[in-house]
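Removed from the display is one protein chain of the complex; every other protein chain stays in position.
For subunit A:
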Amino acid sequence: MDSASSWDGTLRLSEFYFAARALSQKWKHMNHVLPPWTWFPCPRPSWAASHEVEGYLSLENVCYLRSNGEDPDRSCTSKEEPSYYKEELTDDATLVQSCDEEVHFYDFHILYSGSYKVPVLYFRAYYSDGQPLALDDIEKDLPPNSLKILRESKWTFITQEEHPYLNRPWYTLHPCGTSEWVKLLFSGDSCNNEYVIEKYLISWLSVVGQVVGLKIPLEMLKKAQLYPVSSSSSVNDGLSRWNPQEDC
């Protein structure tokens, strides 16, 4: 990566891995509402060097309550057994939620875009019975500010794409403007390479999260909280918190 002033706001694949690990570790420590991000390693594309790690971050089963009144904090703790809602219930009294509340589940994946060299957010939503939500319904779940950003801004929009690894259609925030606004985000900081990589996904998520209703705790954004990513003890630590999964 070049010096901060000439940096173009992009990440190399290997840097994405470290940025993902930094996000995951801090999130686990400081986010007490949502479950941790999980890293899914994936088969390496033919163009990636042999030492590079390919994969994506996953945060799934985040439930969004469709409430009537003002609800600034739309996302809540994910249910530990989402399959509960799919079971046949004969007795309404056993339902956890009240009858006039709708619960939607959201899955978020953070992938690396080889063409834009930036992270990309993929997401999908579904009803408690497993039926997918259409974009119209998803937009009703999103914070009011996010619809403004999407309709009026020039830096992102929602499209439907085939998930690069799962081969199903997911919604995504198009990455074409990302490098430009990330560069802007970091322009005020006197930062070195390592600092930018560690902070990259957290800063990126502070913006992208606003569109999809994921709130970043202020704790995670403070400078003083950076963890060293390179020491061997934290690598093992990091791996155990990583929840590495089998190849997708």
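Points to keep in mind about this one:
Note that in this section a residue touches a chain if its C-beta (ideal position, glycine included) is under 8 Å from a C-beta of that chain, and two chains touch if they have at least 3 such contacts; residues count from 1.
In this section, contacts and distances are computed from a predicted model.
Missing from the rendering is one chain, named in UniProt as "Ubiquitin-like protein ATG12" (options: "Short chain dehydrogenase", "AP-1 complex subunit gamma", "Palmitoyltransferase" or "Ubiquitin-like protein ATG12").
Touch with the chain omitted from the figure is made, among A:L65, A:L166 or A:L185, by A:L185. Remark: the omitted chain is touched by one listed residue; of A:M30, A:V53 or A:L221 this is A:L221. If you put the missing chain back, the residues of subunit A touching it would be 72-73, 116, 143, 145, 148, 152-155, 176-181, 184-189, 191, 199, 202-203, 206-207, 209-210, 215-216, 218, 221-223.
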